[in-house]
Structures are given as structure tokens and as C-alpha cells.
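With one protein chain held back, the other chains of the complex are shown just where they sit.
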Amino acid sequence: MNYRVGIVGYRGYSGAELVRLLDRHPHVTPVLLDHREAPRHSALRTPKRPARVDLGSQTVEQEKLALVFLATPPEASMELAPMLINAGARVVDLSGAFRLRTPENYTAWYKAPHVAPDLLAEAVYGLPEFCRNRIGGARLLSNPGCYPTAANLAIRPLVEAGLVDRSAGIVCDAKSGVSGAGNKPSASNIFCQVTENFSAYSILLHRHVPEVLQVSGLEEREFSFTAQLLPIDRGILETIYFRTAPGVTAEAVLEVYERRYADEPFIRLYNPGHSPDLRSVARTNFCDIGVTVHAPTGRAVVVSAIDNLVKGAAGQAIQNMNLMLGLPETEGLL
Amino acid sequence: MNYRVGIVGYRGYSGAELVRLLDRHPHVTPVLLDHREAPRHSALRTPKRPARVDLGSQTVEQEKLALVFLATPPEASMELAPMLINAGARVVDLSGAFRLRTPENYTAWYKAPHVAPDLLAEAVYGLPEFCRNRIGGARLLSNPGCYPTAANLAIRPLVEAGLVDRSAGIVCDAKSGVSGAGNKPSASNIFCQVTENFSAYSILLHRHVPEVLQVSGLEEREFSFTAQLLPIDRGILETIYFRTAPGVTAEAVLEVYERRYADEPFIRLYNPGHSPDLRSVARTNFCDIGVTVHAPTGRAVVVSAIDNLVKGAAGQAIQNMNLMLGLPETEGLL
Amino acid sequence: MNYRVGIVGYRGYSGAELVRLLDRHPHVTPVLLDHREAPRHSALRTPKRPARVDLGSQTVEQEKLALVFLATPPEASMELAPMLINAGARVVDLSGAFRLRTPENYTAWYKAPHVAPDLLAEAVYGLPEFCRNRIGGARLLSNPGCYPTAANLAIRPLVEAGLVDRSAGIVCDAKSGVSGAGNKPSASNIFCQVTENFSAYSILLHRHVPEVLQVSGLEEREFSFTAQLLPIDRGILETIYFRTAPGVTAEAVLEVYERRYADEPFIRLYNPGHSPDLRSVARTNFCDIGVTVHAPTGRAVVVSAIDNLVKGAAGQAIQNMNLMLGLPETEGLL
Partner (left out) sequence: MNYRVGIVGYRGYSGAELVRLLDRHPHVTPVLLDHREAPRHSALRTPKRPARVDLGSQTVEQEKLALVFLATPPEASMELAPMLINAGARVVDLSGAFRLRTPENYTAWYKAPHVAPDLLAEAVYGLPEFCRNRIGGARLLSNPGCYPTAANLAIRPLVEAGLVDRSAGIVCDAKSGVSGAGNKPSASNIFCQVTENFSAYSILLHRHVPEVLQVSGLEEREFSFTAQLLPIDRGILETIYFRTAPGVTAEAVLEVYERRYADEPFIRLYNPGHSPDLRSVARTNFCDIGVTVHAPTGRAVVVSAIDNLVKGAAGQAIQNMNLMLGLPETEGLL
């Protein structure tokens, strides 16, 4: 079985990672779709690349595309998703365009109107560990944000199990490599500004916050989130602080995760006294989780790590594609 | 006026930074003191360095040393401080040997006996912004740890002003450059392990925690601290989360700092909406502080940044030396 | 078809890269062989790793090993290779133990006696682009050094074609990531020494020089080589300077390479005006080559880039293994 799948935005970091991963996938042929891109010529004398096609209203039919990935900004995704769906393609959108449930919430956090509100109701949020049963039949799949993926995989099992003292709130201190901010040159991502530096941004107000609330069930007043820029290429590590009842042990917290994720292929747990670093997850689709608890006082820390371009973007998008096309969920990802 | 001051441990990162800063100080002549160091020959054809002297019981008198810096591990500091004080020198110790008030507390956090407990009572903790009046007359000055300096300068004014809802606790998520861990080669500080990586260590249990409690007045159950390793040479940034009464604004929090630090030469505050990055404080003795508050819910974040080798070690040690020798506090540091 | 292959030294950078690549190889099952390693316990709760076996004289037979990789220092390789060959295994040695043709030359450059000189005559040098016909039948395969791989692939076709004015000599200015120096912690590879730094070492005297001479046919007086340490994890880029007859163009030089490497799967050439960077070859088995010529004066520069852990070590070792086991040469490497 082989499917032709299109990629719009293949020159961005997430899109390039999609191409890299799809090239190794045994059941898929990637087709690069140009949407207003300027042509670019290759430095290689004998370039071997997937075919490139100008994206138009006939492309889905002509190229026999089973599915199209949108690795585009939300403005482009809101424009392209309806067109592609009308043309008969299924869509996996990697932007934030279809993650929030109402146009009002979108506008509040993205500071722009939503121009395809009709699609919000049918969009399926693609965090397989919690939404797997709806993903298989999705026509429009909204791929989760990078920060929310690491946060929700760590937080939701704890909230579900009632382990968290919600009155004290949860703090999520998040750090991301620079690729998370895209490849558009700016004063904040040039090398000399980033190297030997570290900084916080969007403190308490990052647009990924409502995605965490929506999945974890927390209220905004219960959740404090800061995004920070690491001087590295890729990777997200989140240090998550909460309080539990005195006497709860790290082992007990780990057992909650272990039960919840017993059959999950992409979640890895660490023994007490250990926590993941970013090297452990680089270029993988894993989310690694470690737990530390000071049992006498009930203070707890969970460290959650992913590669922002894989489990935080392209890898999870392919995991969703596998589910949508009826392929084994881990195909091309291990 | 010119003072001769000794430096033990001048080959470590803090010691080398001391030498670098003292070389620019107009009223001080540094003397390098060898304590069991193997000789090392210079690559330069015409090396110009401060004199090097083997440290012995007569050194203070022979070299006419007004003061000696110990940039040594706590074990060496506990051994050398009594000897130097007996020989008539005043001592600025950069290790953790004399920071905690009781030998029991030292043993609990440093996992070793304290071999100079008699000196604990007279040791003065050298955080000038809070202990300035005792520093001038100190015979044994205990220079603060790097993490506690950034933490206490941010936290104590808030606690003093009653701004913090202590029932919810304070979270301090700390990130440090690799020089903070010293220059002894190990599997955890070699380049390939650190570059493109980020990791947490000593989660909730770092030996700097009791220093924060001692100065800030917080209880252990109220304070959650995680240390983390940034892939950079130098700098500490701490992201500090707390809750305040709803309606308190960032401006109100900044005014608390502004009053407390009105006359402090080394504290800089940022306007609301801004927070410091590590580049702002690199190679300076400043502690930079920025404040973000979500007033409707009372969630607040303070970002505190220092250079771990300057305000977090050698610079603060010179600030203390200036106070001890009756020199202007900022001499050699601006 | 499936072969069991052993790996000694799997904890080093080259060995770990071998494990990573062999895990994706469809026709091979890796077996980790412990040679005096201390046991190490896993941070993961459910570790999945290849089997680990203590290496002894019966191991080859008991484990049915078709071939064993030695990712060990030359001293260990000289000890283990004879034992393994006697036990019936074929050996791919990644060290420098068997690369030079005489024990005298080994001693001159490695400053140590050669303790297995009898094997030097039968050892096959594993640079497939130039020695492919001898590799298939090798019992002891000596995998090339990282610097010589990049140098010889660039230089030898030019020398063979008579393009180089040998009277002016060839300069090879080589830069390598830190993983090239192994993972033993030392003052020269700790993070703070390497980051924001760059340095030359073994100027004119690197032990890889005789390997370049042996393959390229150059005399020592014709070849100047400097190794340098880049503040990156992996990658080697060599900037190679030579003189050619006036009037020769970059295109003409490229055609020499194109003819020589027409059927080579792992050599990529760049159009005139372009040259490879290290990102282009990271985590691949490619050697990328770009050419610049100032035709009026005959000055020429060739840039050659590889990943030191892949084409410069583990990848090339697998390429050689594929040839030795009769598998497709690119299996597991594209």
C-alpha cells in the first residue's frame, strides 16, 4: 500500500522535518507543494528531491493526494484547509488555526479574526494518547502545539488521578530550542543574540496556554506558564511544579503514569532519582517523563521532554497520519 | 592606598575571575597563593602574571596580606580559614563552608562533618544589600552562593513587604551556565554532553536551598527549587513564581523593589513588559530584575539574572572586600 | 537473511553511533560486548536495549557472531583482533591499529610498539571508493580515520588526474567537532573550554597524516595538515588548497570528480560557486565536495565535508560490513 501525501510549507523547520521523516516512511510518497514560494536552485549537481508542484485547486485530484500536511502559519492554514477539504483531501494542520474550540478564544489569544470558523467544530485535536478514537475518521486534524504536547502528557494523568492540590496551582516552566520559533530571520533569533544567552518571553501569556487548559482541564487561574529560549537548535523541556498530599511518593506518581500509558509506544518513564535531558529525546517521537517528590511536604516536580520538531510537530503529525490512513501508528517513527 | 590581597584557588573559574577583576582594581595588588597546586608553565614567551607564592603559615606576614580570598572547595576552606585568621589575615571565603549557621545544617546539606564549627558564629554572610552593616568589620566573610544571590535579591523584598501568598508557596526554577559547576572534567560537563542539551539536577534538594531559606525567611515547605544546566559558559537566570492578592499590579511590585533598592548600585529594574536576559548581565556585577503579573488572578513571575562568576562569586567577593577595607563599594566593579 | 554482529566499545561515540545505525539495519542483529566495562544501570523504567554479553574467548561461537566491530583504542584493538580472528570472527576495527602498513610506521606516529604486526599484511584498508574489490573477502578490515577519509576522497582523484602542481604542495586545513576526540573527560574537552573557542592541535604532526600519504600517493614534504577543534558535536570540514595549471576551471575539476565517482552512492558534488557546510552531511554517510578555482592564477580550493561519526567512523564501518557480508552496500545507510 502506498499513499501520496502533500506538504505545504516544506521549507520551514517543521515542514523540512516532515519531509525528512516521510522519506523513510515505507507506505507514503511525499509531494512538495509550492504555495507562493519563490523558486530556489540546488547547490548539488545531481539533486534528488521529491517532486515539486504548484498548489492549485486541481492539485489534489491531479496528484491523487490522500492527505495534505499544512506546515504553514495559521493565516495560511485557515485559507488552505477549506480549499483542500473541498477538493477531497484530508488535512493535517500543524498550525494553531484549528486547535481552540471557538473563534472567540482564537481571537483572544492569536489577536486576529478566525476566517474559517465553520471548520472548528469538526476539527479533531490530534493528541493520540488522549484523542485516539476520534483521529482515525478525521477529515481535518489539528496537530497539537509543541509546548502543550509536553505539558498535557505530563499534567493530565495527574489531574485525572486527583493527585494535584489544585488550590496551590501548577507551574510549568518551559524551555525551547530556537527552531520552535520558525526560520524567519529576526533580531531575536540571530546567532549572536541567542548564543551564550537565555531569556523568557510571553510570560504568563503564551498563546499555547489555552491549549493546555483545554486538554488538562485546569482553569487559567490554576496554571502559570513561562516560555523560554534555549541556545540550542531543537528540544523542549518543561519543569512542572505542583503539590500533592503529604506522603505521596515518586513511585506512586510514576504508577499513575504507568497505568495510564501502559500501551503507549511513545511515552517513556524514568526511575525515581532520574529525569530526562533533551539529548534523550532529540530526533525521536518520544515524550520522556521523570518524577521527583519531597514526600514529607508534598512538593513535586515532573520533568517532561520532547523534540519540538518531532513529537512537538512533524513526528506527531505522522503519528496522526498513520492513524488516519489505517497504518500502524508507529510506522516510520521508531 | 594599596592593599596586598591573596588568592587561593586562582585556577578555578571563580578564582580566575577574581584575578581578572582584581587586575583592574586601582587599590589592590593580587598575590597568587599555591596550595598543593602542581606547577604549570606558560605558553606565552614573555608571561606577565602576578607573583605566585607557596601558601604556608608565614605567608600572610611575609607577603603583608591584608586579606585572603579562598576560591576553594569547602573542605579546603574549612582547613585554611582558621590558619589564615590565626596568622592575622581577614578572609573572604567563596565556598559553602561558612554560609549555614550550624554544623548540623551544614552536615545535613553538604553530607560531611564541619571541621571548623567554632568559626560559624563569627562568619558574616556577605550579601551587601541585606547585611552591609556587619560586613565592614568582618574577620571571616562568607560569600553567598550563586543561586541564592539571584534568589534572595528577588524574593526577600517581596516577603518583607507581605506581597507573597505563602500558602501557595514560591517556585524558583533556576538555570545556570556550566562554569557554575567548576572546572573539574567529568562525564557531565564535557562539551558533547552539554551542547544542544539541557537538563535538571538536584531537583528539590540542591545544597543552596537552605541559604535561600535562611535569608528569605521562607520555610522549606514553602519553597520549591530546581537547578538546571544551560549550554552556555556563564550566567544564572531564575524564573520565580508566586501568588499575590488579586489586583496587585506589576507596577506595584516594582515599586516595592524600587523602594528597597533605591540606593543599591548593583540592582537594576526593568519596566513592566520587559525582563532581563543573560546577555544583559554577562561580565557585570549587576542583578537585573523584571516583573510580570496577571493582576486578575494574582499570578506573578519575577525573572532575576546575574553572572554566576561575578555577582554570583568573584564580583560580590570584591564588593565585600571593598566594604571590609573601607574602599568605595563599587571600586573596580563598574 | 540475518547476521549477528558484535560491538566492543559501544559506549564510546563511534560505538554508540554504530549501535544507533545497526538498530535500523534490516539484516543485522547487534550484540553488545563488554570488555572490562563496569556495569551501568538504566534511567528508564522499561529499558529496551540489545543484549549485553561479557566478551571472552568463547563468545564468538556461543553468540554465533559473523563479525565483530572494534570501536576501541588501538591498544585494545591490537589485543582483541587476533583473539577474535582465531575464534572465527571477521573483524572491522575502527581504531588506527591496522591502518599503516608497517610496524615501524605505526610506532613512528602512534609512539608505541605494535603488538600484532603479523596481522598488518592481511589487514584491508576500508575506503570503499578506492579499495572496494579487496574488502569483500577481508578477514580483518581496518576502517579509515575520519580526517583521512575526507582528505583522500578529495585529494586522490586530483592527484590521479595529474591536476595538482605538486611542487607547490597541498595544504589541508581540517576542522572537527569535539566527538572526534572521544568521550574521555579532560581539560581540553570540557564545555567551558570549548564553547566560544577554536584552536589548532597537532599542527603538521597529526597521526592521521601518514594515512593520507599512503592513500593519496603524496610525499610528506608535499602535504601540510593542521587539525582544529570546532565548538560543535560532530562533523569534519577540510579546506584543501592546491595549484593547478593556469586556465583550468572549477568545471574541469568537477568533471574529474564526476568521472571518478560516477557510480559512488556516498559522494555528492556541488555546482561551481557552492560548497558544502557541515549541516549538509550531519548524520549521513555522505562525503560532500565543492570546488572553487581562480583560473587566471591556477589557485584552487576544494571543500570536503563528512560527519566524523558516520562516513568518518560508524557509517563507513557498516558500509564495509555490507560489502563483507555480501549485502547491498548502502543497506541501512540512506
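Every chain is named by a letter (A, B and C) in the order it is written, and numbering of its residues begins at 1.
The rule is simple: contacts are C-beta pairs under 8 Å (C-beta built on N, C-alpha and C of every residue); 3 or more make two chains touch, one makes a residue touch a chain.
What you see is a predicted model, and the numbers here were worked out from it, not measured in a lab.
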Among C:90, C:175 or C:208, which one touches the chain that has been omitted from the display? C:175
If the hidden chain were put back, which of C:51, C:200 or C:334 would touch it? C:200
Residue in contact with the excluded chain [from A:196, A:222 or A:288]: A:196
Which residues does chain B use to touch the chain missing from this display? 42-46, 195-196, 254, 258, 268-271, 274, 276, 283, 290
State which residues belonging to chain A touch the missing partner chain. 13, 177-179, 183, 185-187, 189-196, 231-233
List the chain C residues touching the unshown chain? 167-169, 171, 173, 175, 177, 193, 195-200, 203-205, 220-221, 224, 226, 228, 230-235, 237, 239, 241, 243, 275-279, 282, 292, 294, 297-299, 301, 303
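Criterion: only the chains that are shown with their structure count from here on.
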Interface sides of chain A and chain C: same vs different residues, half threshold: same
Hey, which chain ends up farthest from chain C, C-alpha centres compared? B
Could you give the separation in Å between the centres of chain A and chain B, each centre being the mean of its C-alpha atoms? 39
Roughly how many whole angstrom separate the Cα centroids of chain A and chain C? 37
Residues of chain B that touch two or more other chains: which are they? 177, 193, 195-196, 231-233
